[in-house]
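Of the protein chains in this complex, all but one are displayed in their positions.
Now for chain A:
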Amino acid sequence: MSSADHLVYMANQIARNFGALADDAAATKVAEHILLYWDPRMKSRIVQCAKNEVSELSAVTAEAVRIVADKTTSNG
């Protein structure tokens, strides 16, 4: 697995673990998780992956990455 694919896999895996929640709530949780535990480089990469639409982010993950993108740009 390339490292970008691996990152996407990790993000989707987090989303699956919040699978019992409604999509909105799940996306918020996934975003929270990524913000708290991923280093800046991983965050910017996953945001990049979402932009390039090269990879298979699940709907919940994609929404979560949008939240992450908002938060990271607004923090500078």
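Rule of thumb we're sticking to: contacts are C-beta pairs under 8 Å (C-beta built on N, C-alpha and C of every residue); 3 or more make two chains touch, one makes a residue touch a chain; residues count from 1.
Convention: contacts and distances are computed from a predicted model.
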According to its UniProt record, the missing chain among "Electron transfer flavoprotein subunit beta", "Formate dehydrogenase alpha subunit", "Phosphate transport system permease protein" or "ABC transporter ATP-binding protein" is "Formate dehydrogenase alpha subunit"
Touching the unshown chain, chain A contributes residues 1, 3, 6-7, 10, 13-14, 16-21, 33, 36-42
